[in-house]
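In this view, the complex is presented without one of its protein chains, the others remaining in place.
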Amino acid sequence: MTLYILCFILFLIGIYGVLTRRNLIKIVISLTIMEFSVFLMLVLIGYISGGLAPLVVHPEGADISVVDPLPQTLVLTAAVIAVATNSMMLALAIRLYKKYGTFDIRKINELKG
Amino acid sequence: MDGWIIVLFFVIPLFGAFVMPVTYLFSSDSPKFITPVITFVLLILSLYSFVYQPEQIAYIIGGWKPVGDVPIAIYLVYDGLSGFMLVIINLIAFFSSVYAINYMEEYTGQKYFYVLMCLMIAGMNGVVLAGDLFNLFVFTEIAAKSSYALVAFGVKKDELEASFKYQVLGGMANLIILFGIAMIYWQTQTLNMADISYMLQNVENNIFPVFIQLILITGFGVKAALIPFHAWLPDAHSSAPSPISAMLSGVLIKTLGVYVIMRLFFNVFPVNESVSIVLIALGGLSMIIGVLLAVGAWDLKRMLAYSSISHVGYIIAGLGIGMIMLARGENQFVATLAFTGSLFHLANHAVFKGLLFLNAGAIEYAANTRDMKQMGGLAKFMPITLTSSFSASMSISGLPPFSGFFSKLIIILAAVIAGFYLIAGLAVVAGIITLAYFVKFQKYAFYNKPSVSSSIKEVPNLMRMSMISLAILCLLMSVLILPEIREVFLNPAVNTLMETTDYADKILGR
Partner (left out) sequence: MSVIVKKIAQLISALIFVFGMYSAIHGHIAPGGGFAGGVLLSGAFILLIIAYGLDYFKLKQQTEATSIFESVSILIALLLAFSGLFAGSLYFFNNYLPPGTPGSLLSGGLIPVYNILIGIKVAATLSTIFFALIIYKEEIRR
């Protein structure tokens, strides 16, 4: 249970960063922290204590418990998606820096949404 | 229809997206002709499967049979609701891609535009067909990531800023959705939607499903731009290139937001009264606040974007009314009526909002402005844009005999019969204000004293063609109200929502 609470605290740290930081790069880093907290939680949910890696080479009928690979594949896929998110956001941050000359979101405010 | 045909819905656009960088080496014009061909094939395919496949089919990828009772493979499910959404998605995608041929000539790096557009279509088709939450999440991400890139396609100041804002909010929404999926896995140890449905029916304590549903409403509410979560929509939809605005407003928010809410909350989770009240409240709020924001906007595309919020509100409110009737188990007729209205309005809104964004793009293309104060007297120069935008404006404001009238009428009727007089009143008021700001748009853009130079010409032929076709569709969609035609087009989708547990029963064959 402690681990889940720690994950949640990590998530809250990420939200705090997204909401309070003014620097584009720091916002990207905070979002990444949030992502990793959710990934950690998914892996923890899928883990069975004493479980082995889900490979077919384990002997048939042996008395072993195997971890469900589903959350692990989900985390891997979501991590790949996170790579795409981060690279897109960093590319946009570079572009925005060229246009505005700053990473400060208080100065990047053409739109009023 | 054979089951394997449904994989074509995302294999063809994926194939197109990755074949274009190769063909670009031989002919730099090839991407702009490949994309309309692909979307046309998809449109034909979706119509074919919609007409010839009224039954639900589940297709197993890789041929992995269920082990005992546990489905282990990736499932693709095609049923009435999926087919209905596929027709709408590919219809708007086809007209947008035809329109884009001329419109995108002003931009550089066109091949990336078409690659991203094909990826977005593949993502949306995949979301509609996915039978498990894993693939639903992945396809959502494919569509969302390509839409982030497409919003920033013009690389001007405001476009980059809109895209960054969209990405931060969209990224947080994704994490919330992933958190919800993690919670579902914790509860049920599976991600297959049919299996989850079975597991959740046997859960005695229904607090946990409601908790997950509220998390998912937050996540998918950001994607659907319901009112407390709408901040990204007006920026993103007004900054994108116009064909993409039409896709985003017309189908993307409905596929990633509304469709997923329908599928998960009706077919996967047990229907629940408290959740439906949340949906009705969010829908009513979106309806009225959306129009109030739109009335003050002077930027044409921003006005249309705000109006999308209000129309998604109509759809969600209709769904909520149907859901509360289903949950109470009384008066199934009202539930049918509400679902018919919602789905009908979803289709109508895709057509007329797509058309209005294409019109806004045409005005921007010809007069090079988006500010309504700087337009004026365009009626003389752009007769086709005038006629088509008139048709769309009347349809969106709900004047008979255009299609928007009937769908709004059905939703309001359902609200009145179900006893939600406040929602019905809000819908009527929102409809009247919608009429007001579309009259404002017509007056300032087309009839005011001419303030633009006289060198404006009507847009090129392909752009005209897609606008005229969609304008005709705005009128033609009214025939969906006739019982014989409703039987074919709307009823399969409505039945999917009405028979909530049927979805899981048919897939698992229990």
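As written, the chain order gives the labels A and B, with residue 1 at the start of each chain.
Simple rule for what comes next: a residue touches a chain if its C-beta (ideal position, glycine included) is under 8 Å from a C-beta of that chain, and two chains touch if they have at least 3 such contacts.
Because the structure is a prediction, the values reported are computed rather than measured.
Undergrad: From the touch rule at the top of the page, work out which displayed chains the omitted chain touches.
TA: Taking every chain of the complex into account, the missing one touches A, B.
Undergrad: For the chain left off this view, which of B:V41, B:I72 or B:V155 is in contact with it?
TA: The single option touching the absent chain is B:V155.
Undergrad: Given that one chain is not shown, which residue among B:G62, B:G329, B:P483 or B:G509 touches it?
TA: Candidates B:G62, B:G329, B:P483 or B:G509; residue touching the omitted chain: B:G62.
Undergrad: Among B:T108, B:N205 or B:S455, which one is in touch with the chain left out?
TA: From the options B:T108, B:N205 or B:S455, the contact with the absent chain belongs to B:T108.
Undergrad: Touching the hidden chain in the full complex, which residues of chain B are there? Just list them.
TA: Contact residues on chain B toward the absent chain are 2-4, 7, 11, 14-15, 18-22, 25, 59-63, 106-109, 154-156.
Undergrad: Considering the whole complex rather than only what is displayed, give the residues of chain A touching the chain that is not shown.
TA: 53, 55-57, 76, 80, 83, 87, 90-91, 94, 98
Following the convention adopted for this analysis, only the chains that are shown with their structure count from here on.
Undergrad: Please compute the C-alpha centroid of chain A, do the same for chain B, then give the distance between them in whole Å.
TA: Roughly 28 Å, centre to centre.
Undergrad: State the interface residues of chain B toward chain A in the complex, per the touch definition above.
TA: 134, 137-138, 141, 145, 148-149, 152, 155-158, 160-165, 167-168, 171-172, 174-175, 178-179, 181-182, 185-186, 189-191, 231-235, 239
Undergrad: What does chain A use to touch chain B in their complex?
TA: 15, 18, 24, 27, 31, 34-35, 38, 41-42, 45-46, 68, 70-71, 73-74, 77-78, 81, 84-85, 88-89, 92-93, 95-96, 99-100, 108-111, 113
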